[in-house]
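Notes to accompany the following structure.
A single protein chain has been removed from this complex, and every other one stays in its place.
Up next, subunit A:
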Amino acid sequence: MHRFLVKLSSSSNQFRSSKNHRLILPLLPSSKPFTSSSSVSSSPPRHSNRSGYPYLVELFQKISPLSSNSRTLGVNGRSISSEAGRESIEYDVLIVGAGPAGLSAAIRLKQLSQEKNIDLSVCVVEKGAEVGGHIISGNVFEPVALDELLPHWRQEHTPIEIPASSDKFWFLTKDRAISLPSPFDNKGNYVISLSQLVRWLGGKAEELGTEIYPGFSASEVLYDASDKVVGIATKDMGISKDGSKKENFQPGVDIKGRVTLFAEGCRGSLSERIIKKYKLREEVNAQHQTYALGIKEVWEIDESKHNPGEVVHTLGWPLDPKTYGGSFLYHMNDRQVALGLVVALNYHNPFLNPYEEFQKLKPHPAIKRILEGGTVLQYGARTLNEGGFQSIPYPVFPGGAIIGCSAGFLNVPKIKGTHTAMKSGMLAAEAAFGVLHEGINMNTYWDNLKDSWVWKELYAARNYRPAFEYGLLPGLAVSAMEHYVLKGKVPFTLKHGKADHEATNLARKCTPIEYPKPDGVLSFDVPTSLYRSNTNHDHDQPSHLRLRDPKIPEKVNFPEYAAPESRYCPARVYEYVEDEEGKPKLQINAQNCLHCKACDIKDPKQNIEWTVPEGGGGPAYSLM
């Protein structure tokens, strides 16, 4: 979809040209980088001399211009046109998403820019109100990519403080925990809060001159006449539920990049559109992506029970043998532990409720004895990729590339995706730099990815997850073989089963699951947990969760599948209430949304489309 900015400045001539004409205005002198709303900034940001200030691009069209009531605002001597049309701001590189991949790309670009003494303007837009606000992950961090990106991190004060000290692996039954040899080896890794690490990375990126704008959601991709991606449009703010403009209406802006990198995380809304549009999976015969939903709490526990660096993973209870998933319990610092349950979204029983399964986990004796006497500090949920090697799409498209979990580089047997996301960001940055200054092709990103340790690692790990299609025991057997003997050196690659949304059986073929009531001490109801995620959206805006066909929930989801969205959503966004005639009607409480994307993935008819709400909304994670 094209966006035209009609230029109405009185200071220059009206062109009547037959094609869009671009006017590039000269480079501005540098200005101090800005930290907007309440984003990261511990020390005053240092700034290189020539930061590469954004260009202001004005496009104008041959078709009759709008009325000439334009306001021209002077910005350091330049005029911007802002009529009913949208403003347009241009950068060398635009990055969508301030997560590990996006920020690593920004840092790498600025490093190259300094090394080669070539200016580069880099902009990162982030839908969360703060950098790190939408970041949630286990997380036992493998620092391999960070060692490459910022090798001096070990001499600095960082949020990476607690080395992993043990690797426990338990098979849980209802009452017991059976210790098994651990398939993980976390020596050299650290138990961290990824939200805190990303905030630190954000500070580093800003120090180097990156412009980061939290609180702005990218709602559309911008294309030029040759269908090449030229940037994104941020979402209009101040639109009422009925679609009308409120008194504080603020139109979005077009942010253009000569290269655009999408780093939206797992199931990124714009990344999914790009993958579909350019058929990026078909391009390399990749399989569909498969996903899991992770639900997590950070607890503050009794000092006597706290063992910083302890890493525990479990299998078995509360999940049944046909459902892939497991829990994690990591001891961070400050008496905090990260506890979570990950449930693969290709589960069959539509009555399964991952949130309630997580509540069932906590009273287990082995878990309860750690949590007893503690309090929950934060709660959150997010989907993650499990497709691994087989599902990686071709990540390059005309105008840019996809990095991080939006493409899907998570190493499933290690359950780590941060290090590969960061590396993908760094490789894309190097390729983008080459595109802008050496005239090479962005395909170099793909080539370099395939030559890197990311590829080697994901290739070796490729058969673990698909083996579980055959069941828990075959899966464990294959995992053991892979881990101890084969290490991926087999001539075949197992395929994934059905796509997650297709794997759900009809409700009438399955048994409903009875979940116990929450006790308010270890287990909680959804509203209580949701309150701990600090999630909020302006309520008077159109729902960001779109139904492609508004009749399907009542026609298909409710009768055929027993309303699975009311069960898998960890934020109680979807509820069926009785209308005036006593019939069930879907009510969407969009304000609760945690931005996990489970609905976009698991809806049986793929009828729910997750789109971005107004920027700044969503959870406010700080310890996750």
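The working rule: a residue touches a chain if its C-beta (ideal position, glycine included) is under 8 Å from a C-beta of that chain, and two chains touch if they have at least 3 such contacts; residues count from 1.
Heads up, the rule we're going with is that contacts and distances are computed from a predicted model.
S.K.: With one chain of the assembly withheld, which option in "26S proteasome non-ATPase regulatory subunit 1 homolog", "DNA primase", "AP complex subunit sigma" or "Electron transfer flavoprotein subunit beta" matches that chain's UniProt protein name?
M.R.: Looking only at the record, the undisplayed chain corresponds to "Electron transfer flavoprotein subunit beta".
S.K.: For the chain left off this view, which of A:I136, A:L150 or A:M237 is in contact with it?
M.R.: Final answer for the missing-chain contact: A:M237.
S.K.: Determine which one of A:W200, A:F216 or A:Y278 touches the chain that has been left out.
M.R.: In the full complex, the listed residue that touches the missing chain is A:F216.
S.K.: In the complete assembly, which of A:Q155, A:S226 or A:N248 touches the absent chain?
M.R.: From the options A:Q155, A:S226 or A:N248, the contact with the absent chain belongs to A:N248.
S.K.: Which of A:E87, A:E220 or A:D500 touches the chain that is not shown?
M.R.: Candidates A:E87, A:E220 or A:D500; residue touching the omitted chain: A:E87.
S.K.: Using the touch rule from the top, list residues of subunit A that touch the missing partner.
M.R.: Residues of subunit A in touch with the missing chain: 31-39, 41, 54, 73, 75-76, 80, 82, 87, 89, 129-130, 133, 196, 211, 213, 216, 234, 237-238, 246-248, 250-251, 253, 255, 375, 377, 531-532, 534-536, 620, 622-623.
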